[in-house]
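Sharing a structure with you now.
Left out: one protein chain. Kept in place: all the others.
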Amino acid sequence: MPEVVFSVDQARSMRDQAAPGHNRWHPDIPPAVTVRPGAEFRVECREWTDGQIGNNDSANDVRDVNLSVCHMLSGPIAVEGAEPGDLLIIDILDIGPVPQESGSLPGQGWGYTGIFAKQNGGGFLTDQYPDAYKAIWDFHGQQATSRHIPGVRFTGITHPGLFGTAPSPDLLYRWNTREQALIDTAPQRVPPLALPPLGDGVLAGPLSGPDLDRVGREGARTVPPRENGGNHDIKNFSRGARVFYPVYVPGALFSGGDLHFSQGDGEITFCGAIEMGGFIDFHVDLIKGGMEKYGITTNPVFLPGNVEPRYSEFMSFIGISVDHDTDTNYYNDATLAYRNACLNAIEYLKTFGYSGAQAYLLLGAAPVEGRVSGVVDIPNACCTLYLPTEIFDFDIRPTADGPRKADRGSCASSS
Amino acid sequence: MPEVVFSVDQARSMRDQAAPGHNRWHPDIPPAVTVRPGAEFRVECREWTDGQIGNNDSANDVRDVNLSVCHMLSGPIAVEGAEPGDLLIIDILDIGPVPQESGSLPGQGWGYTGIFAKQNGGGFLTDQYPDAYKAIWDFHGQQATSRHIPGVRFTGITHPGLFGTAPSPDLLYRWNTREQALIDTAPQRVPPLALPPLGDGVLAGPLSGPDLDRVGREGARTVPPRENGGNHDIKNFSRGARVFYPVYVPGALFSGGDLHFSQGDGEITFCGAIEMGGFIDFHVDLIKGGMEKYGITTNPVFLPGNVEPRYSEFMSFIGISVDHDTDTNYYNDATLAYRNACLNAIEYLKTFGYSGAQAYLLLGAAPVEGRVSGVVDIPNACCTLYLPTEIFDFDIRPTADGPRKADRGSCASSS
Amino acid sequence: MPEVVFSVDQARSMRDQAAPGHNRWHPDIPPAVTVRPGAEFRVECREWTDGQIGNNDSANDVRDVNLSVCHMLSGPIAVEGAEPGDLLIIDILDIGPVPQESGSLPGQGWGYTGIFAKQNGGGFLTDQYPDAYKAIWDFHGQQATSRHIPGVRFTGITHPGLFGTAPSPDLLYRWNTREQALIDTAPQRVPPLALPPLGDGVLAGPLSGPDLDRVGREGARTVPPRENGGNHDIKNFSRGARVFYPVYVPGALFSGGDLHFSQGDGEITFCGAIEMGGFIDFHVDLIKGGMEKYGITTNPVFLPGNVEPRYSEFMSFIGISVDHDTDTNYYNDATLAYRNACLNAIEYLKTFGYSGAQAYLLLGAAPVEGRVSGVVDIPNACCTLYLPTEIFDFDIRPTADGPRKADRGSCASSS
Partner (left out) sequence: MPEVVFSVDQARSMRDQAAPGHNRWHPDIPPAVTVRPGAEFRVECREWTDGQIGNNDSANDVRDVNLSVCHMLSGPIAVEGAEPGDLLIIDILDIGPVPQESGSLPGQGWGYTGIFAKQNGGGFLTDQYPDAYKAIWDFHGQQATSRHIPGVRFTGITHPGLFGTAPSPDLLYRWNTREQALIDTAPQRVPPLALPPLGDGVLAGPLSGPDLDRVGREGARTVPPRENGGNHDIKNFSRGARVFYPVYVPGALFSGGDLHFSQGDGEITFCGAIEMGGFIDFHVDLIKGGMEKYGITTNPVFLPGNVEPRYSEFMSFIGISVDHDTDTNYYNDATLAYRNACLNAIEYLKTFGYSGAQAYLLLGAAPVEGRVSGVVDIPNACCTLYLPTEIFDFDIRPTADGPRKADRGSCASSS
């Protein structure tokens, strides 16, 4: 086990740790620790909402979650010698839930998947599912089951949802400018088109007073992925992956968290992964001047790990960029195509007895693959969703006998 | 080898076959043959442009291709007892290029990948690459190499780009209505937003005179995938796959073609697969009333085959829904995110000595995976492109030494 | 399709081809054709017994097979410039059954698996199963089913059982010497310990008279694998594999055949693969002086192909080197350990309703993996057999409910 360079007491808020974390992207948040290229170390993380969600059968906590404090990140970690233009090599050596007895916090033997209410940001299918739902998942080594979605057991592709380097002042300014421009196109929209800086709930490591206020005014919210990495929610940042992050500030200032026990491609329920606190072990190194050498200017690149669970049989659902309710055609819209693939999968699973919300939660959490299949056959983009058949304890393939419908229980809903 | 129920003389146009094919979707095109549920049979196919592209070093043929005759399909094949509401089970037993000596037509030991000129429909990156380009691929059993993209060799995921059932008159009317409504939003756009029915070049099996004219006026163009399947360009419809197609007319009237030796997810160069003529062997069956039983109303579902080439190491590129040239943010736009992932991959490959057009052609043809990674982290959708590192005969992973730049030749371009 | 350099009329014996084949290893059998390094070409092969086995429901033909004519090989193929000490690079580009309408010969849409009678050589479990049995397999593209073993469908790992280079006179002498020495330790044994040269049934390309007699007297039988490759029966010599054969004579003199539609590790029923006639496409090249450069003195090395069927769930059986019937311990005997793993698998499958002979035939033909698991834990070697669960249309995993026993039909037996 490598040295812990950022430790978290899971019983306390990220605000109350010896080294507090942060929940905004800003270059002025000082590093919590400095490491050398070549180092291996452990970072501990609290679950992304800082402990607002409980192991129970009501989704009221999901409905009422305070998102101003999200995501609670561990870091920043400065890397000696890192300079703007370098590539920061990050190897994910290991990752897991809180290594201690079962307890009341996510990661202590369990995690959760939530569908946010439309009033609170919603998810990918918020027009179809505007209310809050939740499923609790119990961990069995690398596998998960849920009392809220019976008949399913799968191996998680455990990964961090969010890691990234700090933006330069200039890059931060560009983010805020372009996102505000987008918001301004529909400022009253629910849910909003983007999340501007917000002073409420801001945490910036040890900063306080005017420094903290400035981070609140300027700091980028952590929800979207951007040029620095950030909230990618790429399920394949799994054990053994090597990620190359662009460096924008001296020391790189690497931060992250939002650990996921498992997640389907798209993380469609928004907090659709199985969310947990835990640990992540890294090795770091640098490629000096790597951004220019390799033409990497706008996003990280990565080599996925080679220990993802291996499934070989999938039930695959197709979607195209048509709104089938209104028979309206959209031009090459892969987002809509993937939404339709998800909706088609949900309708299919309902014929076996699951509720739509259960199926939606399952697609967010299970090792589902989402593929961009065709994006040139105008006007219809085509996306596909691959659902491993082996995660079900019954046969979900179509047969002449029809689906094996059964009572499949219910997920947690809000009151 | 199963019985050939639709045979093609590769030396002749699809117009001049004993049983001519068709190039529009219309319920009145009569079946060329009728098969029984449970049957196994072979369908022969000509390359989708009906032989307009040659094995040479100029992309003029791609630039000047006549798209009014595309796609040239084999069929329709009627299935005894199929009725609207059924699911047509199609097993892809085998598929391959023309099983004869090398020759001058695609499929006879070679195939091609083309980037269409913007004036002729363009491809996924037509703003960046508005001109026509081409690469010729030589087949070596299940592997392909190209004199136009040296340093690369890969195993194809051979599949049909396009198969589907005939639409009902009502469904056809809805297609035409919604696609015209889309075109009407920007009727002068180049390339157009969609392709309306077109009398030029129409082929409808044995129909002629007023019947043929009507198919020309009403028949849906074959480019987009729709509720009947159609031009999915899903690379995982490979050997061993089982597809469940909705049935909309009596007899199902199953047609298709557009065989691909290989293709990357998205088929980003438009005729981005390795295009060829060849054969495909099917097994058919029915699930009576299957659409309602399984809640399948708008698209086929499928079980992919289990003999895709197995790669285990990938170089992965990320894109988000930002126009980085203008620093403009788009809302959760997976199409743009995947476009950026592709552009990032191309810029990366250029540092090794490939031209942008070569890299673009490669991403269209090689067994590249495109994933919808995050579609909830507003405002930025996140897509990823997985490029197998093992297809290169040099190491493409980033190292401290920088990329191994070399002379990588050139692809075919237009004069 | 590459040029056919060795063609076979499937309706005729290998004796009656324009270029006859051969069925012994001898350096003096003249090449049928010469190819250059870098060439791609096709070799056609007849099924290994030269057509003695029929598509019927009696195993009498297996019981009475004349093994003096086996294996019927295509070749020799001389490679220009090949000299003793070189490595011959052989890429298996493609392989398949006879590409024509269904017919009466193995490879024409079907193949067979046979258990030899103990009197005729027997198989791996000949003490337990001394009689002849047979299963006919029907090909469906890359998949196979058998009316003799219902409930099973699998994708074949199609490969050649036997290819190799010609031995030098000295190497041939050493083979004959050491094998005769082994036979002499138990000359009356049934089945015999090894097969000495045999004049009956010998075929040596165009040779006749005294030259043919000499090949009969000196030529090594083709059953065992040896330093030249030969009858490896390694199922992973599949499409895409690259094999490096030692060269012992000028021109290498490469020959082979014994094509298998599928086979389990060990080929335990002896003609346990699914035997067929067909074609195989090669690319050849040389590494001059490669044997010394790479320390390769006694056997080929190879890189397996990457398109084997992908299964992810296995039922695994363990065997150790104890004769459990007599409670006798053998010292680190992996052969016995694997035999016990096979017997354990057969006993298990019998609880589902298969006969022992059916299960034995299945283990010989299906894509079963046999592993050497432990060979140091004295006195007991430990081997394991991995049976893919997905090839069965019922669940074969142990559950509290017990096995789902059913009528599973019967295989062909002898009268």
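The chains carry the letters A, B and C, assigned in the order they are written, with residues numbered from 1 in each.
Criterion: a residue touches a chain if its C-beta (ideal position, glycine included) is under 8 Å from a C-beta of that chain, and two chains touch if they have at least 3 such contacts.
Predicted model only: the values in this text are computed from it and were never measured.
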Chains in view touching the one left out: A, B, C
Sole residue of A:Ile29, A:Ile92, A:Ile234 or A:Cys342 that reaches the chain not shown, by the stated touch rule: A:Ile92
Option from B:Glu218, B:Asp285, B:Glu347 or B:Glu390 whose C-beta touches the chain left out: B:Glu390
Touch residues of subunit B, complete complex, unshown partner: 310-313, 390
Residue numbers in subunit C that touch the chain omitted from display: 87, 89, 121, 123-124, 174, 177-179, 181-182, 191-195, 223-226, 231-236, 244, 265-270, 272, 287-288, 290, 293-304, 306, 312-320, 322, 324, 327-335, 337-341, 344, 347-348, 350-351, 369-384, 386, 389, 397-400, 402-403
Missing-chain contacts mapped onto subunit A: 1-3, 40, 91-94, 98-102, 109, 140-143, 155, 239-240, 281, 283, 306-311
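We take it that only the chains that are shown with their structure count from here on.
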Separation of mean Cα positions, subunit C and subunit A [Å, integer]: 51
Distance from the mean Cα position of subunit C to that of subunit B, given in whole angstrom: 39
Separation of subunit A from subunit B, taking each centre as the mean of its C-alpha atoms, in whole Å: 32
For subunit B, residues contacting two or more additional chains: 306
